[in-house]
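Some notes on the structure that comes next.
A single protein chain has been removed from this complex, and every other one stays in its place.
Chains: A, B, C, D and E, in written order; residue numbering restarts at 1 for each.
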Amino acid sequence: MVSGGELRPVPETLRRVLERTSTATLWTQLYRRGYRNQFLQDVRPLRSDYRFVGRARTLRYLPGRADLLAALEREPERNPQRAAIEAIEPGDVLVIEARGETGAGVLGDILAARVQARGGVAIVTDGAFRDTPGIVALGLAAYARGQHAGLSQSLHVPIDRDVPIACGGVTILPGDVLVGDGEGVVVLPRDIAEEVAEAAAEQEELEAFILERIRAGAPLAGTYPPDEATKRAYEAQRRSGE
Amino acid sequence: MVSGGELRPVPETLRRVLERTSTATLWTQLYRRGYRNQFLQDVRPLRSDYRFVGRARTLRYLPGRADLLAALEREPERNPQRAAIEAIEPGDVLVIEARGETGAGVLGDILAARVQARGGVAIVTDGAFRDTPGIVALGLAAYARGQHAGLSQSLHVPIDRDVPIACGGVTILPGDVLVGDGEGVVVLPRDIAEEVAEAAAEQEELEAFILERIRAGAPLAGTYPPDEATKRAYEAQRRSGE
Amino acid sequence: MVSGGELRPVPETLRRVLERTSTATLWTQLYRRGYRNQFLQDVRPLRSDYRFVGRARTLRYLPGRADLLAALEREPERNPQRAAIEAIEPGDVLVIEARGETGAGVLGDILAARVQARGGVAIVTDGAFRDTPGIVALGLAAYARGQHAGLSQSLHVPIDRDVPIACGGVTILPGDVLVGDGEGVVVLPRDIAEEVAEAAAEQEELEAFILERIRAGAPLAGTYPPDEATKRAYEAQRRSGE
Amino acid sequence: MVSGGELRPVPETLRRVLERTSTATLWTQLYRRGYRNQFLQDVRPLRSDYRFVGRARTLRYLPGRADLLAALEREPERNPQRAAIEAIEPGDVLVIEARGETGAGVLGDILAARVQARGGVAIVTDGAFRDTPGIVALGLAAYARGQHAGLSQSLHVPIDRDVPIACGGVTILPGDVLVGDGEGVVVLPRDIAEEVAEAAAEQEELEAFILERIRAGAPLAGTYPPDEATKRAYEAQRRSGE
Amino acid sequence: MVSGGELRPVPETLRRVLERTSTATLWTQLYRRGYRNQFLQDVRPLRSDYRFVGRARTLRYLPGRADLLAALEREPERNPQRAAIEAIEPGDVLVIEARGETGAGVLGDILAARVQARGGVAIVTDGAFRDTPGIVALGLAAYARGQHAGLSQSLHVPIDRDVPIACGGVTILPGDVLVGDGEGVVVLPRDIAEEVAEAAAEQEELEAFILERIRAGAPLAGTYPPDEATKRAYEAQRRSGE
Partner (left out) sequence: MVSGGELRPVPETLRRVLERTSTATLWTQLYRRGYRNQFLQDVRPLRSDYRFVGRARTLRYLPGRADLLAALEREPERNPQRAAIEAIEPGDVLVIEARGETGAGVLGDILAARVQARGGVAIVTDGAFRDTPGIVALGLAAYARGQHAGLSQSLHVPIDRDVPIACGGVTILPGDVLVGDGEGVVVLPRDIAEEVAEAAAEQEELEAFILERIRAGAPLAGTYPPDEATKRAYEAQRRSGE
């Protein structure tokens, strides 16, 4: 089995860089490094004005099945859903594989509140939330494919946690760094997170300069992508801004 | 044919209880009684801050067909769509089976205004609305799968009203009690509506207590689901609150 | 090849009429003239409070392919995407065929800003935007099927511009008049745009009168559709209003 | 409610004409009369070498629901599925609305055998069959969207029979004439069935002549559609063939 | 983590019973025991005249990702796909979770041949096969959602084997008993496989008797479901047949 790796924390410096970086720019830097598929498809924020940076803690659901659900009922202390939530540490994001199924919620406002109380920064799933208005009221960043009033056990059985999962068509390992903004969620493999974040921050700075020029009427040619003159102008402004 | 039952009104007491209850909690109580499929899938509120409680008045559309559309044109007074709207009584919700088709609207702002003028509390469909901005402007609760500028007759023909229908994958009988919130719409069979509402109200009260504890830092174990100590604490608070 | 016609401007008078007219009413007038399929399906506004009227400038994407992408990299000046954007004139809307694919953006905030800077009034696609929050921040009307952080070249290759395209299931010719509101986007063939706009404006005036009556409690029968008495009342009010 | 009309039998002469006519040609003749939507989409024959002509006997399923399923269990004699099957007369086709759901069968080989024993000529549904190999073994024409081992009551509840239904996106009234071949199923409204059949038979005769010419190397121009010369040649051959 | 249990072999007696039993009947017996979801949806046999009974050996794919694919290239001996195939024992069925993705094959004819050479009785996936004609030529039972010429690594990365998986919307544990026929594949949890098989065999015998009666003209009432008289007749025939 491919290991999910150790669960290294997301350093504060990395977190600060990522908090200012858009998922689009991070995607570009990942793509340049051969990662073609790191944005969760059809997974939308409940509130488009929230952002988060978090360390992935994974939870995997399978289709509900009588014997497995009975076993969880007999031994609730072995329920991977509860265990995953109680294992959340400050700065973690709980990310749940739900196979894209939106015919039941993956969890509701009480469990979401516990994630938040433990310091969790977001919940992400390619399934649905239930108690969606209650989750919105918590003020926790939350991303899903849908909303449905149904209990998770009507459709799902939690099977394992802190294992590699698929969510929104992307592979996520425990310890990956997840970043969410109004567009959605991007997944940074832990080993390249710093490098990607640095490059993305630089790209964003340059692009902010370019955007300003474009808004002021500059043509694409020479400006975007920037030619040598534009790059020099950018460097000049950057130095002067220091 | 399975009868849709008589169209008993929704008593004011029942309405008041349901107005404070989330669709998620009602779904849970229905599920416990063997109803596995009572939440309309992929049917979303136009405005997430609206709620409603209403008695289902059903309208069934079939795919458009030349002879049936010609018959309605010849005898507009026999149009089940118009008849359904003019039969709306205060407290009713008009719910329209559109087979999940979003390539045309099921109705627009003028017909919606008539539903509202007659005391209707909501319109629900698994098709699309047209004049969506106009419907939003009316301030009427409205739930649909999509929005489309097209007239209903380009895709649909109204075939019957006050008959059992399928909407959002749920069977709805005339006289069922429908409840909508920011999450969506849940369907309560009329005969068990009071029982479900009572149980849901109790559950919500307890869960509000639990949510408060969780937000204050209580662990899931013992709190949710509540053990005897938590239940006693809840009962104590409840009594002291009286 | 069916010609996309010359790119006649949208006269200011036509623009003013269309700015007050809903896509639903325009759809009705098109339908009466045999146009059954002029509303872009599943293409939603980023902001539901925006509107636009614009002349269609088309851009066609095909699935990405190594040789074509390499050719664009070698000769960026022949990139139809860049050419389409730099050819935007005031009052134009850039409309992009993306085959309904939402697994990558069709463009991001910098290119959108250039469209805006050149006087473009909107961007429409049946694909996804990237940098969606940035595009929202521009204040440009924008309509799409989804949002995705990915670069267009990961999925698409721009192949041609100012040719007939399919977008949201509708055929759009360069020079067509596009109108967008909170419901979506409707396509007016250039040759009948004035006629359709006139008829729609008249219909809207009448329907505003009808809506007022319905809201005041009038029944559907006689009011909608209006019988002779209602029509006379409308004409009387209209004259008195002059 | 729009009536399904009386259940007139399909005369033997009509049946004989239709048995030689393709669904494609019948579709064309329906389309010329304003019927745009008479072919069941995504409904495939179990065996592509079977054909049938039959009178529609309809059965409508709704999503399963605890109270309705319990009522059928208490009073099986009121089950519309059983009633529909026992009401089959020679030459009938049983057509079942299943909302496109393929997660359970609509019926299996025993019920299909009863349809056949009563003289039924085909079973058509936009759901799935179960016991598909058993149904194939019966040698009965059968058309569906899928195949699934599940019992119908796990997903559906039969609600009514001999009422208008939607199947494969087409409205079907009891008494309509259904024709199936290797392509699929087309629906002829009873009132125009003779007229459509006559016209289709003529069209087929002409097209057989055209096909022969095309296969022999004739160009499309003048041959298809046929110009006056081709029509004369066809008439000449026809006369000589008598 | 819920254990997949030990990998007990499928006894020859059980295998023999299951070889004569349809997936539809097995589904019924599972459903009666509370298992509502044991048939793989949209997973079809390559050849409808094949059957199999096998012990589930599972393989799980996740979406492809640069670092994981690079790791497998560096250490091919740790590839779970290869390991799963080389671990196949006589009577096993290899079942592969592919998240319903049909944009690449999960394996082709060479790997399928190795499964067969090791005594594997079938390959099942909710993805696609590649080299489909080659797999058909092998004469191995094979079930999939689609067929695609693409290599698995263009879309998937194998992540683990002999763990619980989801396939066709059903949870499968290693050691489960899978049965396939012309309809599709049904999953029997190991612990109840004998009981379900016995009950299904009895049901099939009775239903064969019923089917014969129905084909001979018996009405549904009294025959299906069988009343006391029919049951007695069945018992009588059964005894006489001994």
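By definition in this document, a residue touches a chain if its C-beta (ideal position, glycine included) is under 8 Å from a C-beta of that chain, and two chains touch if they have at least 3 such contacts.
Note that the coordinates shown come from a computational prediction; the quantities given were computed from them, not determined experimentally.
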For the chain that was dropped from the view, give me its touching partners among the shown chains. C, D, E
The listed residue (C:159, C:218 or C:233) that touches the chain absent from the view is C:159
Listed in rising order, the chain C residues that touch the chain left out are 1-2, 33-38, 62-68, 71, 80, 99, 157, 159-160, 163-166, 169-171, 189, 191-192
Since one chain has been left out of the picture, which residues of chain D touch it in the full complex? 22-24, 26-28, 31, 36, 39, 41-42, 44, 48, 181-184, 186, 207, 210-211, 214-217, 219-221, 224
Name, in rising order, the residues on chain E that touch the hidden chain in the full complex. 77, 82, 85-86, 102-103, 105, 108-111, 113-114, 116-117, 130-134, 136, 146-151, 154
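Assume only the chains that are shown with their structure count from here on.
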Joint neighbours (chain A and chain E) are none
Fraction-based call for chain C against chain B, same above half, different below: different
Would you kindly tell me how far, in whole Å, the mean C-alpha position of chain D lies from that of chain B? 35
Between chain A and chain D, centroid-to-centroid distance (C-alpha), Å: 50
Chain E, residues touching no fewer than two other chains: 36
Chains touching one another, given as label pairs in label order: A-B, A-C, A-E, B-C, B-D, D-E
